[in-house]
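Missing here is one protein chain; the remaining ones are kept as they sit in the complex.
The letters A, B, C and D name the chains in turn, as written, and every chain counts its residues from 1.
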Amino acid sequence: MDFMLHITTLHYLVLGAALFLLGVIGVLTRRNVVIVLMSIELILNAVNLNLVAFSRYWQGIHGPQALHGQVFAIFVITDAAAEAAVGLGILIAFFRNKETVNVDEVNLLKW
Amino acid sequence: MHAFIDYIQSYLSSKQTPGAAGNLFWATVYILLVFGGLSVAVIAMNWLERKILAHMQVRLGPMRVGPHGLLQPIADAIKLLLKEDIIPSEADKFVFWIAPFIVVLAAFTVFVVVPFGPQHAITDMNIGILFMLGVSSLSVLGIVTAGWASNSHYPLIGALRSSAQMVSYEVAMGLAVVSVIMMTSLETGTGTLSMIDIVRSQQTQQEWFIFKFFPLGLVGFFIFAIAMVAETNRAPFDLPEAESELTAGFHTEYSGFRWSLFFLAEYSAMIAVSSIAVTLWLGGWLRPFPNALNGPTWDLVFSLFPGITFLLFAAICFYNTARMPKHPLFRIQTMGLAGFGAVLGLIGLVLLIPKVSVRVGDIYWFVAKVAAFMYLYIWYRGTFPRYRFDQLMKVGWKVLLPTGLALLILTAVVAMRTELWAQMTGALRP
Amino acid sequence: MVWTDYLLALPITLLTLFALGILLIDLMLPKEMKWANAITAFIGVLFSAAGVYKIQLWMAASPGSLGMMRTLLVDRFAIYFFYLFLAATAIAILMSVRYLEIENENHGEYYALMLLSVAGMMCMAAGFDIVLIFIGLELMAISTYVLVGFLRRDRRSNEAALKYLLLGAFSSGIFAYGLSLLYGLAGSTSLPVINQQLTRSMADPQYKPVAIIALVTTITGLLFKIAAIPFHQWAPDAYEGAPTSITGFMSVAVKAAGWAMLLRILLIGLMPMRPIWVPLLVFVSIATMTGANFAALTQTNTKRLLAYSSIAHVGYMLLGLIAGTATQINADGIKGILIYLLVYTFMNLGAFGVITALRHRNVIGDELDDLNGLYSRAPVEAVLMLIFLLSLAGIPPLAGFWGKYFIFLGLISTGHYALASLGVLYSVFGLYYYLKIANAMFMGKAEKAEETLPISLPMRAAIAVAGIATLYIGLLPNSFIELVNWTLGITRT
Amino acid sequence: MQNHILSIILFTPLVGALILLFVPKENKDAIRWIANFFALAGLAVSLPLVPMFWAQRFEPGFKFIEGAPGNWIPSIGAGYVLGIDGISFLLIMLTTLLGWISILSSWTAIENRVKEYYIWFLFLQTGMLGVFMALDFFLFFVFWEAMLVPMYLLIGIWGGPRKLYAAIKFFLYTLAGSVLMLLGILFLYFHHHAVTGIYTFALQALYDTAPRIYSDYGPHIATLLFLSFFFAFAIKVPMFPFHTWLPDAHVEAPTAGSVILAGVLLKMGTYGFIRFSLPFFPNVLANPATFMGMTVRGWMIFLSIIGIIYGALVSLMQKDMKKLVAYSSVSHLGFCTLGIFALTPIGLSGSVLQQINHGISTGALFLIVGILYERRHTREIAEYGGISNVMPVYATITMIMFLSSMGLPLLNGFVGEFTILQGTFMENWRWGAWAVPGVVLAAAYLLWLYQRVFFGPVTNPKNEKLNDLTPREVATFVPLLILAFWIGLYPKPFFQILEQPSNHTIALARPDYKQPGSTLLPVEGKNAETTMQPHSTAEVVTTTIPAATAKKGTN
Partner (left out) sequence: MIPTGAIPAGANPPVATTFFFYLLAATMIIGGILVITRKNAVHSALALITTLLAQAALYLMLYAPFVAGVQIILYAGGIMVLFLFVIMLINMERSVKERQFNKQWLVGIVAAAALGGLFIAVYTTTTKGKTLFPEGRLLYGETDNTQKIAGLLFDLHTGQYMFAFEIASLLLLVAIIGAVVMAKKRI
């Protein structure tokens, strides 16, 4: 019970893993490109949760300036933003040529 | 009971915001106060806007409900609350339902970090300004979803316009804000995002940031001032609700209570961004000339302002009471106005008590500055013609954004130069 | 920050400046002057190369220099890759000029993105810190997504970009997850610290499983980037749909960057976990060789065929990595990878150059049939293409042989006889589909027999450079082997 | 001249190819003249080698060595080292001769894409010569592989109806073998480094260390290594189960290509056995361990005999002349490998001589088929009959060559086969006994073929107007005829040339081999003792070959 009550880094890790998992499932199973992109965002969020939780953990060991995880998380968020922007841009270009947003109708090339 | 009073008194001597002190009770009190005040302010704004616009257009405005239409907002509110809540049948019910709440939540949550005084904020966040910008940007989500959920063309276009506009101007806004944050790092060595500390650093640097590095601070302020009008979708940037084109924009399909939420959110957002502008450039709660005109005498003089203001309002009320037609039909109205004047006068008197005035002086100055901005909003609405959408975008991306960038770079350069100069002359504070 | 930091970042800085310059100049250029962008980009590459040379001179005897707060390690390894990226980019730029005109997409952004992606690659090759590596990777990847989709009116290009982006972002996510766990285990983002801490984690039964998860996810991301089976699905599509010049660029520079990153991370950061990842790589490499070679057999699109061939080559290179780390860092395997990437740059770019040259008027030119009778239309290009193909197949005395040579030498010297045999047999297998292209060129009948193929001057230059390099490295590889030895800091009789 | 003669021979064709590059392709006659000139020049520059080599034919070791180990790619120890001994000498002469003959024979046969054709052919010529000359293992491998490409193109572009299939099959088969050989080479290379600390591909250095692999790594690895070489060479030869590419390639290739393929390319396999497999793996060959009842050597012999009988039997059944000749090659090459794995100096000498013979006679047979094909564009035996009536000169030459091929005394084939059988009988009479039917069958299928094609009345009206040989065509046969008679009548010089290398090779391959009282030749002069290689310092090779005492071995 103590395990349940006392929130540790591990709790965040498990939460992150679950989120990661949801993201992976989303990417692997959904047809809608936008939702696939969102699932990727879920994955990146899992990463960030891990990073921040670890950052906290290592702050406890290395002192308050050990914020590398948080900084890393900021970089990951930046990356997510860039990826989303370009991804949606490509999606729009794609949509212009072919009126669908389903992954498996991306079929001119073999999937 | 005694303990309770002690508790309150102990708080009164505190130098921290309740949030920072971890004091749940006072935090709750503050939250209630702020939201109550906000609601009142919105109501007041509503009335004021209509009156001022009317007077600008040389007409009277609301006059029927209550003396000089003072109760008009309340009547409106009652009407809105009682109206049938219509949800279009083709709408996406859940999203339609939730969208106004998103907007309102975003607009209200911002006030968590607005500093009415050095300790008069719900909490002082280390990331205050970031929090404000972030949360206020969330309202876009509500607007977009509201427009989309209506499943109708005008709202959708309105929503897209609105969000495009908000997103565009957020960028320029952010740049202007960053230039201020850069200024906060001067002389102290570390910059800050905390709203309270930003004001404090203006105090430390003995200069409102609007005057800092003249004209850089001013330019930043203007960028922000323009952007904030656009950000709140107000005239002359009120494209999303351009009646002539889109009827009422994203909230066309809304009515009654839900519509009033949008209304509430819009005015709260105006107040919120004005608070940011005040905090960042106009010294927040600082009274004018805190450094030049200091000393006990000046303190006393400035501490009289709140009370005097209220007394002035009271005087206006009484003056108008006197001008009321002496017809029996107007008796209730006259009495009402007199009563209102009496209440204001009473508040003014209470505020003259030194112990009180010391504690509310900050709030007064802050509110006064924000009120000035509110007046500006109304003024714009009364005077400026509306922009066309492409012009709006052009201004945002091709004027404000480059200016903001240039401003950022220039501020950095000038700040660096100042720092280096200070280092060389040994004038840097420890 | 000291001045050396700026020096170490000089190539990247120069590339960035030129990229920005192109973006600005492009605004002022009229439509028919867009080739000037290519020239600017080319000059940018040259300047950057000069910057690398400057670093090389400055380093002279020392094996490497850490800069930027210990996040940037510009050592010989990095310099080698810098040159490689720049060479590939230069050739790809030459290939692009006329091609973009035909496609009517000659915008400055194309070259700017290319240069920026090279900047990202440099960060991947020189990164000593997983954050920098990750950001460099993303810079490269995102630029490449856009470049792949650059033919916006072409549905294939759209689709390719979309697929590439989805899978690429997905893999980046997995990769980042692995990195986050590595950070969690090490408490630092610096590769050597990760190395130390992993050694400790591996000794601790409690943390070992976490380390394994970190490894698996990280390596998944890495393998995605180099397109090893089973993480290869993006490659054939992206290669086929992308503008051909970009396909060449991707198959060479992007892949080299992926390898640089993979080597850096595996050999520095994850070295303590070698016993775990080597079997993993063995599996992947066998799967890669098998899958790619069989898949390539049935292709009728040249670009797609070459895509599978490039996947197959990844399999061979992975063999090199297995050999290179079998017991300790064994020079031959790693050397094989490095030289493989070098020769691959020229031969593959050359091959794609020829395919790019086939694009004219209304002919897209990437079907196998489009190559029919190429010999009669453009004999020099056909013969050069033959050379590139044979080089890809690893026939001596062409450049491609040397990569395989060192890899197999590494395998033999570490006792991986079975893997070596498998590798060589698959390389024979690979010859079959290369010969399919050769058959079309030399034995197929052209539709309009004697019409000569118009090939622009820059394109000729690109193909010629690639061809000469392929032959030269093949015949006189000594200086290049010395170069790789220098890179690895080996002196040998 | 002495120092660079090998390079000159090697690169003369390549120079021709490069010059041809700059000749406009429309000018077909000029191209033909230039190509023929360089082919002839290739032969001409090789002729001075004959007296030079003759003068030192008993000298031990390799002659005319050029270059030094490790001078090409110092960092890996690969060198441009050329050198020859008797075996390679003969094969080189055969190559230059056949190269010239095939190019001459293509004058009218090749009409389209002439320029390419000659370029590739000359290129091929260089590749083949390089294989026989290289004394650096790496260089050898490079030539070995480089020569595949032109041959592939020759078959693929100018071949028959199924040319693509044949060309790719040829390329893939040979490449598959050679890449395994590459692994073997790398193993030897690595092992040499492990033993001596030096990275080198120099053949002479590897001769010292390679036999040690057996003791250093055990019989298993050594056998695998032997197999890696075996596959490369066996495919090339081709030995029995690996021969399937050969009929296709031969049948589809243009005439000149077939000539070169049969005449020279196949010899590269046997050459490889002699040059590498035997000296490198003496212990593997001597290993008494059996696999499925036979030792390694037993398997080699077994496959050779199967090849002989199988090739001959299949030849009997062919309806296509070229295919018949192709299968006969399988049979003949079976004799060659039999001679090699008999592991006696006599067998080895016979084998090499038989290779030369096969080059001469089979090359001629392909030319013969090609001449008919050029006139009638069919190779179906059934299409012909009574050709001797319309083409008497042709029929005569054909007869001689058939007889040569089937091993009639007085002609070259007999000498070779006889010597091989002699060498084999000395080892194990059963092996010889199994091989003898091959000779008989050869007579059967060739004579039967002759009968069907040349004798009788002219049944097919299309054959009535056939022209007899032109002077150019005759010229292509003349040197072959001369050689056939020379070897048949006076093979002594050939055996003298082969004596030293054969003894030397067998000494390396069977250190414990005691001459059973008879060698091939009486020793002319001094150097019986020095057949022991001076360049080898390995302790593995400790026995010397006893002075040869016996009579000259042949008829």
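Here is the rule we use: a contact is a pair of C-beta atoms (placed from the backbone, for glycine too) under 8 Å apart; a residue touches a chain by one contact, two chains touch by 3 or more.
These numbers were taken from a predicted model, which means no experiment stands behind them.
Shown chains touched by the missing chain in the whole complex: A, B, C.
The chain omitted from view is touched by exactly one of B:95, B:304 or B:371, namely B:95. In the complete complex, the residue from B:130, B:368 or B:410 that touches the missing chain is B:130. When you scan B:104, B:193 or B:314 for touch with the missing chain, the hit is B:193. Residues of chain A in touch with the missing chain: 3-15, 17-32, 34-35, 37-39, 41-42, 45, 48-49, 52-61, 63-65, 67-68, 70-71, 73-75, 77-86, 88-93, 95-96, 99-104.
Although one chain is not shown, part of chain B still touches it, namely residues 20, 22, 92, 94-95, 98, 125-127, 130-131, 133-135, 137-138, 140-141, 144-145, 148-149, 156, 159-160, 163-164, 167, 170, 190-193. Seen across the whole complex, the unshown chain contacts chain C at 1, 5, 9, 12, 16, 23, 68-72, 107, 109, 112-113, 116-117, 119-120, 123, 129, 131-132, 135-136, 138-139, 142-143, 145-146, 149-150, 152, 161, 184, 189, 205-207, 209-210, 212-213.
Here is the rule we go by: only the chains that are shown with their structure count from here on.
Both chain A and chain C are touched by no common chain.
Pairwise, the chains sharing the most contacting C-beta pairs are A-C. Distance from the chain C centre to the chain D centre is 43 Å, each centre being the mean of its Cα atoms.
Work out the mean CA point of chain A and of chain B, and you get 35 Å between them.
In summary, the structure contains touching chain pairs A-C, C-D. In the complex of the two chains, the chain D residues touching chain C come out as 72-77, 116, 141-142, 145-146, 148-149, 152-153, 156-157, 163-164, 167-168, 171-172, 175-176, 179-180, 182-183, 186-187, 189-190, 198-199, 221, 224. Chain contact summary for the complex, chain C toward chain D: residues 375, 386, 390, 395-397, 401, 405, 408-409, 412-413, 417, 420-421, 424-425, 427-428, 431-432, 435, 439, 442-443, 476-478, 481-482, 485, 492-493.
On the chain A side of its complex with chain C, the touching residues are 9, 13, 16, 20, 23-24, 27, 33, 36-37, 40, 43-44, 46-48, 50-51, 53-54, 57-58, 61-62, 66, 68-69, 71-72, 75-76, 78-79, 82-83, 86-87, 89-91, 93-94, 96-98, 103, 106-111.
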